[in-house]
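Left out: one protein chain. Kept in place: all the others.
Chain IDs A, B and C follow the sequence of writing; residue 1 opens each chain.
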Amino acid sequence: MNIHEYQAKELLRQSGIPVQPGAVATTPAEAEAIAQQYGGAVVVKAQVHAGGRGKAGGVKLARTPAEARAAAERILGMSIKGLVVQRVLVAQAADIASEAYVGIIIDRASKRPVVMVSPAGGMDIEEVAASTPERIRRLAVDTRYGLQSFEAMELAFFLYPDVRQARAAARILRQLYNAFMEHGASLAEINPLVTTPAGDLVAVDAKISVDDNELERHPDLAALRDESAEAPSETEARRANLTFIKLEGNVGCVVNGAGLAMATMDLVKHYGGEPANFLDIGGSSNPDKVVSALRIITRDRAVRVILFNIFGGITRTDDVATGIVAAIRQSPLTVPIVIRLTGTNEEEAVRILAGAGLSAMTDMDEAVRAAVSLVGAGKAA
Amino acid sequence: MNIHEYQAKELLRQSGIPVQPGAVATTPAEAEAIAQQYGGAVVVKAQVHAGGRGKAGGVKLARTPAEARAAAERILGMSIKGLVVQRVLVAQAADIASEAYVGIIIDRASKRPVVMVSPAGGMDIEEVAASTPERIRRLAVDTRYGLQSFEAMELAFFLYPDVRQARAAARILRQLYNAFMEHGASLAEINPLVTTPAGDLVAVDAKISVDDNELERHPDLAALRDESAEAPSETEARRANLTFIKLEGNVGCVVNGAGLAMATMDLVKHYGGEPANFLDIGGSSNPDKVVSALRIITRDRAVRVILFNIFGGITRTDDVATGIVAAIRQSPLTVPIVIRLTGTNEEEAVRILAGAGLSAMTDMDEAVRAAVSLVGAGKAA
Amino acid sequence: MSIFIDGRTRLLVQGITGRDGSFHTRQMAEYGTRVVAGVTPGKGGQTFDAGAVRVPIFNTVADAAEATGANVSVIYVPPLFAADAMMEAAEAGIPLVVCITEGVPVLDMTRVYPFIRDHGARLIGPNCPGLITPGVCKVGIIPGRICTPGSVGLVSRSGTLTYEVVNQLTRVGLGQTTCVGIGGDPINGTNFIDCLAAFEADPATTAVVMIGEIGGTDEQDAARFVAERMTKPVIGFIAGRTAPPGRRMGHAGAIISGSTGTAAEKVQAMTDAGIPVADRPADVVPLLRERLDASVRR
Partner (left out) sequence: MSIFIDGRTRLLVQGITGRDGSFHTRQMAEYGTRVVAGVTPGKGGQTFDAGAVRVPIFNTVADAAEATGANVSVIYVPPLFAADAMMEAAEAGIPLVVCITEGVPVLDMTRVYPFIRDHGARLIGPNCPGLITPGVCKVGIIPGRICTPGSVGLVSRSGTLTYEVVNQLTRVGLGQTTCVGIGGDPINGTNFIDCLAAFEADPATTAVVMIGEIGGTDEQDAARFVAERMTKPVIGFIAGRTAPPGRRMGHAGAIISGSTGTAAEKVQAMTDAGIPVADRPADVVPLLRERLDASVRR
């Protein structure tokens, strides 16, 4: 789960990290009032879960409260990568002597959180990695010991030759690590970490992603979710415990298991089709999940055919069949549907489908070919 | 450093452990007011750093506020093992179905904190260990992982067959472990951990000792030190950074290094004397430390001779000589003094002592024999 | 013969009285697996009716292991309790721990992984279907009826995709020594190389099918291992060739590993290592047949 910049900054502030002062506004008047309160120049920043806000015009410097109001007026309601801006962060503009990057992510290879730092702050770290990889330093943290002082100092000296700044950066790195662990994060970064002309360090932009699997443990973080910043299909999928990713094609796929779902998409492509989505209904699915899955898929106007591919293990295929029938009864389909199911309670599933006038295949290849060939036919199977 | 029961209970409360409600009183009137507030029966408990309070009459049950007042009157000002009671804890009396012991200490052998639990609560754990060792279960905690849930449950099931109580105990054990680690403790125990007739667990007595070496890191804990509960010589020794333990003999010893100090005491005994104290002035001693050491020793009226045994390594023997001379100038000695010093800057030390009319030996054995033979002689060397 | 589990497997089920645990315990027992103990805190002393057998329940894994000599544990507990369960099994001296639970926080796994290693145990999973030695023993949730004994080893990061491939093998009579689902989580206990090495060492296994997917570099590492250390033929399949980049791992993971973990990269690494990679699941069987025939001819 992504949280907004202003929320991430609040978490970092609670961990003791010096953060650029700022407050959230949902109206131009609020933005003006905040700017008034700070006095000097402010930066008005769109709060959306999308990169490239700056390029999209979602970040503006304002020298006066009136300018802040005007900036907020332009940014609020703006659409960035399909997401409508509902909030802006009005932050005190920082004087910048230099900018660094510090971030933590999980690394599959070392099986540890990895701290990355770079003196090339303010840039996309991907870009730095591609163009000047020697300007990034990494450290895999042994979680049994945590990020040690000496490790933080080693990284900090890579950023700052000055020992006072290095100590401040080391402290921030350890606070960031603690925040990362404490909040069950999968990503935490400060970019840029600004050095002011006076030599102080301050976090000017921040990003935290929380591992969805941790949310049950952290109701306070779960409460930070901003559903207004998500596509409605994502919200519905999450609530129904489905993994759903919207794609650009027209073959709507409903599959149990991520590997099989990907293999199904690959096979759709193989036969010349284009998957409209990745949708994994997971194991031990109940009929309600299937109903939700069908609702999400059929909401996508691009979908021209629906393809079920179910290999029943823990998933009972009769549950899936019951869900399909229930969903169609609630709202009849306007596109054809191809159903492949095999495995647990297969005979019962076939019986249920037949009762609703539906048939099922048992071979995956065959089903995918049939679905692809139906694209453009536009009639129910 | 030992802290009082009421202070330990407050720390445990902050860690989330259910603790018997109670408040501190320094006068009988306060004790009565607290009892009034709780309503039912209370227990009035002397707050001193000494075991065996109950046997000494320092713990009394009071059924009414008036009884609480009377109990406080008797306990306040009472002397327990030489310590005068300045405070009482007035605690709500708990209904007791059963009592358990839970505690954590550092174990030299495993080099880990060890959690000990026993269903034989309310008793001295030493007694349990001696009489029914099978009623104690121990677990050495790998601090890299902390006390894990499953480990806490294993210990908890040893105390309670009932899963609800086991879960509550496991939670308390983990909270106690966290408190132990967080506060830099060397000992943390709850004895008894009471099960009420309703099946709830509550900490009725608690003891926490903090590693002196941690106090600089924990100013909040350092502030809990109750100097009124210490012997004045202990307070002075601590402030002067000396390690001092009062003993029963009459040969006052001042030595640098714990091992040499113990060996000196042993040698005093070997030659038929009785050491009056253990006193280690440590390494890199300055003259002020020596002055403090002499002041502490000479305050003890039992001391009949003073024995210095200094092997200069980091300790400069001239510093020690300077300190001796300064102390004697401040207040002349009324007992003889024997000085053995050798090592760093020995010649300079001898010169300084000679200037004040003092002589020094270089052999430890010889010095100790001389000191012991002077006991009873009562005249300056 | 087989890898990891066999006729000497004495299975303990953590979370035996839960919804999934109870269902699959019966399935495993029915398949012939020796289920010797279950753990559910607070139900110690009771027994669990697994159809063919009544399984004694214990409060802790330590108690269960001591009383029954269990040597494999399978875990069906809720995600936030799974890390503790895995460590409890390892601490109790269980040498093989199989965690079926899906949704285990990845930071939990950063602690579990070194703990398991420190204790000299093997972990399979989490978020995996477990493993099966057809006709002998099954630990986890792989449907028994889609497998049949034989000489092909199978290792996969996926669940249902594994079933798909195993099913095809079985249908054409290519039986399996052991099928292992290692799980698709970012941090898991056993990787491809561990399984490939075990299959290489298992005299009964004559060929191996490995089923990978996008993300990480496990398949690339495995490809190198196959090229350098394996004598037995290996056939591959990679799911996610058409997956949009960056949706599973985020960019930063790629920076670290120096790899984007794409299917193309993995297929390339495997092809370079001499591993034929099937375009479709249905191509696995013909490719395998081809390699087996070639082996016989050699």
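Following the convention adopted for this analysis, a contact is a pair of C-beta atoms (placed from the backbone, for glycine too) under 8 Å apart; a residue touches a chain by one contact, two chains touch by 3 or more.
Source: prediction; values computed, not measured.
Colleague: Let's see if you follow the contact definition: name the visible chains touching the chain that is missing.
Modeller: Touch partners of the hidden chain, whole complex considered, are A, B.
Colleague: Based on the whole complex, identify which of B:Asp95, B:Glu227 or B:Asp266 touches the chain you can't see.
Modeller: B:Asp266
Colleague: Looking at A:Glu154, A:Asp200, A:Asp226 or A:Asp365, which makes contact with the chain not pictured?
Modeller: For the chain that is not drawn, the touching residue is A:Glu154.
Colleague: For the chain left off this view, which of B:Leu61, B:Ala97, B:Ala231 or B:Ile314 is in contact with it?
Modeller: B:Ile314
Colleague: For the full complex, which residue in B:Thr26, B:Thr143, B:Asn178 or B:Thr298 touches the chain that was left out?
Modeller: B:Thr143
Colleague: Just the residue numbers, please: which parts of chain B touch the chain that's not shown?
Modeller: Given the touch definition above, chain B has residues 103, 105-109, 111-114, 116, 125-126, 129, 136, 138, 142-144, 181, 184-187, 189, 209, 211, 213-214, 216-217, 245, 247, 255-260, 262-263, 265-270, 275, 278, 282-284, 311-315, 342-344, 364-365 touching the missing chain.
Colleague: Mind listing the chain A residues that contact the chain we can't see here?
Modeller: 145, 148-151, 153-154, 157, 163-164, 166-167
Basically, only the chains that are shown with their structure count from here on.
Colleague: If you tally the C-beta contacts, which comes out ahead, B-C or A-C?
Modeller: Counting C-beta pairs in contact, A-C comes out ahead.
Colleague: Any idea how many Å lie between the Cα centroids of chain B and chain C?
Modeller: The mean C-alpha positions of chain B and chain C differ by 55 Å.
Colleague: Taking each residue of chain C in turn, which ones touch at least two of the other chains?
Modeller: 111
Colleague: List, in ascending order, every residue of chain A touching at least 2 other chains.
Modeller: 144
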